[in-house]
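All protein chains but one are shown at their positions in the complex.
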Amino acid sequence: METLAEVGAQLLSWQLLLAAFIGVAWGVVGGALPGISPSISMALLLPFTYALEPTPAIVLLAAVYVGAEYGGSIPAILIRTPGTNAAAATVIDGYEMNLQGKAGLALGISLYSGVIGSLFGLLVLMLLSEPLAKVALAFTPPAYFGLGVLGLSIVASLSGESLLKGFMACLLGLMVATIGTDPVTGGNRFTFGYPDLLGGVAPILIMVGLFALTELFAQAAIPGEGNRVRSSPRIRLPDWPLARRLIPSQLIGCVLGSFEGVTPGGGGTVAAFISYNEARRWSRHKEEFGKGSPEGVAAPETANNVVAETALVPLLSFGVPGSNSAAVLMGGFLIHGLLPGPMLFQRSADVVYGLYAGLFAASLFQLAVAFVILPTCIWLVNRPKPYLTAFIYALVFSGVYSINHSLFDLGVVLIAGVVGLFMRLLRFPILPTVLGVVLGFMIESNYRRSLVLSGDSHMIFLTDPIALGLLIFSAIVVLGSLARHVYDRNRKPAGPAAAVKEG
Amino acid sequence: MNRRMQAVALSAAIMAIGLGPLAAQTYPVKTVTLVTHSSPGGGSDVFLRELAKYLAPELGVDVVVDNVSGGSGAKAMAHMAAQPADGSVFYATTPTFIYTSLLSKPEKTYKDLEPLVNVFEDPEVIYTAASSPVQTIEDAIKGAKEQRVSWGAANPNSLERQALEQLKKVAGVDVGIVSYEGGGDMMLNVLNGTLQIGVGEIQEIRSQLDSGEVRLVASLGDERLANYPDVPTAKESGYDVSVRKFRGLAGPKGLPADVIAIWEKAIPALLENPEYKKAYSEASLLPDFVPHAEYGPFIDTFAAETESYLKEAGITEQ
Partner (left out) sequence: MPPLSRDLIGGATALLLAAAYLALAVQIRSSARDDAIGAAGLPKILGVAMLALALVLLLRTGLAWLRAGRALAAPAEGGQAVPARRQILRASGLVAIGILYLLIVPHVGYLPAITLLILAVAAYQGATPSWRLAGISIAGALVLWLFFGLLLGIPMPGGAIAHWF
């Protein structure tokens, strides 16, 4: 209660509110530009915070993070391009809704879920920091391995018509993830002498290529406007019956997002995908998933906004940034002479309360910012197709260049786009590839780290309770989706691949 | 009074007593760009931005920081090699740029740059969780001989890893050396007891040190740390392991002599600046000025040692 009073008092500072507003606006725009990740948006503002007082500076940066996680869903829905890694799961049903002319509603759902996620995450951050910090501390390498496997376990249910092809697509993603510096020995793998590959291939490059460029390439052959449905440039927040229907999926996003957020390295992407999968499992409208389900937008968008808040737990409790974005925020703390970690509350409680207040304001400001910029975005995607295609192409090339100021990255995206087109023509699902790229490094590095710890004994995965629990859960998920595949096949034996339009 | 105003006031005061800008030698360019391969908020970035704040009045120029990230420094080196050697652009050196040069053999390496001067040493320490029974390196080695333990280093290719491999060798023990994707992840594993000891920079563990959650076991420099005089060096404890994580500057090849002379005066003066001294001492950075004539050979020696270490470990070709 004392916390709430302190936070409330901070809300009266106009500097803080202004910082939160500017931060959110900047974040939404940055997140909406493909390639500009939350961490890049934050880093671009970092130099401006030097001149500010510590509290508004920190609030500004944290608000960018909140805004960017929401902003990533805008291009995911409108042009099949995840603006941020964590919006990749939103593409599945969000873009499908857009194709059905329901872009306004999809954007409304993602906004509404984003605000709910942000507020829930903030509450968790304020009230449950301590127990969650214990969870983060209990995560050892075998547990991270388990977490990675859990993420990968949903491949089977994202595979669409053919499990075999799904697994092959996933292997392709895992192969891409082995490019770069070996996590244990430090040697180079598959780098072919390119320094750009030393740090590995950034998942966002593969995502933008596989989702956005592949869509552009595939659309290139469809003359004129095709059977495109125009969306009304009005955002529609869900009405009460729909809002009620979304509650379970949002709850799933809240819970999973809270846990994923506090485990450094887990992050929003995994949270979004797992939430998507669980929302489908528990939904009463399973059949709509993949074909424009509102719950399929709500679950991942809630989860990744929760993560934007709970990712601050390891930063504030241990001074350990759990993600690139948290690392930039940590830079913001350090530059103002503040040291995130166990002593932060004792030394600068006011900054922490200010941060909470700023995050609260930022969560609500998302609404205002969205209502200003979304109509413009929808108007843009309703332009004639040749211009739209050209602009998306240019936008992708500009955004991707901004990540590392590297033309090499543009080449990678282009290749990924071509590979994606062939995968689509040959009916290989691309979501398993995306998951493989996101999770490959985490799984391999923690697997091998665990074996170094145990002296090459696999027992370590059974003796670590968290690892064991996660691995059992993964097994259940895999068996569950296999069972469903078999069940589906037996029900309609003649069905020659009910074209899953996810590819 | 806010921080910036303090700095301005202070530099004005310094000017008044004559320690300020070296008015006798005006710097040949108006703006100095400091390039780092670390992204905003990263180690070298924070170092440069802090330095820039005090450097600007000292040199009487504008100082801006440019982040040329990507390729673990390979891109920054290529960028630097193409810059004019007129004193307008410098690069923040750390062991990373040597590692990258040796490991990935990019087109432009450390050999294409001219080391200017060194500024700091970022001391590396061995630490453990406060609840751990390990008090000295001796305890750690003894523990390692009794049962299997693991030691942690922040990254697979780092000075920290090199230090641990050395320690493993001189102590003749078999331990697992686990590397992470950063010092923070590793520290959590020291705190939860997964790792017996870890090696890192004081900066990364400062918060836990202050709150008493981790304990220093030994420092890895040649001398004890002024801030932690009770912590023995590894050498004192009888283990001949010593690393020096340097933080300095380098420019494109062919820096003019007058520019070098100005920097050689400016950096030692800067290190004496009381305000700056307070800031960097808090961050446990050790002033470690190395003049231009010695810095080149220092970098070459460091590179040669690293190269032979990497070859011995089989990371690069013999």
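Should a chain be cited, it is by its letter among A and B, assigned in written order, with residues numbered from 1 in that chain.
The definition used in the following text is that contacts are C-beta pairs under 8 Å (C-beta built on N, C-alpha and C of every residue); 3 or more make two chains touch, one makes a residue touch a chain.
Computed from a predicted model, the values in this text were never measured in an experiment.
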**Report entry** Of A:V66, A:L246 or A:L410, the one touching the omitted chain in the full complex
**Finding:** A:L410
Requested in this report: Using the touch definition up top, pick the residue from A:V7, A:A20 or A:L33 that touches the left-out chain.
Outcome: A:L33
Report task. Determine which one of A:R245, A:R347, A:K385 or A:H485 touches the chain that has been left out. Result -> A:K385
Query raised in the report: List the subunit A residues touching the unshown chain?
Result: 29-30, 33, 36, 44, 164-165, 167-168, 171-172, 174-175, 178, 182, 184-187, 189-190, 216-218, 220-224, 384-387, 389-391, 393-395, 397-399, 401-402, 405, 407, 410-411, 414, 417-418, 421-422, 425-428, 444, 447-448, 451-452, 456, 496-497, 499, 501
Requested in this report: In the full complex, which bits of subunit B touch the chain not displayed? Write them out.
Outcome: 165, 177, 312-315, 317
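Heads up, the rule we're going with is that only the chains that are shown with their structure count from here on.
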Report summary line: CA centroids of subunit A and subunit B: separation to the nearest Å works out as 34
Report task. Please name which positions on subunit B make contact with subunit A in the complex. Result -> 2-4, 39-42, 45-46, 49-50, 65, 67-72, 74-75, 100, 103-106, 148, 150, 155-157, 161, 176-182, 184-185, 187-189, 191-192, 194, 206-208, 210-211, 213, 279, 315
**Report entry** Residue ranges of subunit A touching subunit B (in the complex, touch as defined)
**Finding:** 39, 43-44, 46-47, 50-51, 53, 136-141, 181-188, 191, 193, 195-196, 198-199, 264-265, 314, 318-321, 327-332, 334-337, 339-344, 404-406, 445, 449, 452-455
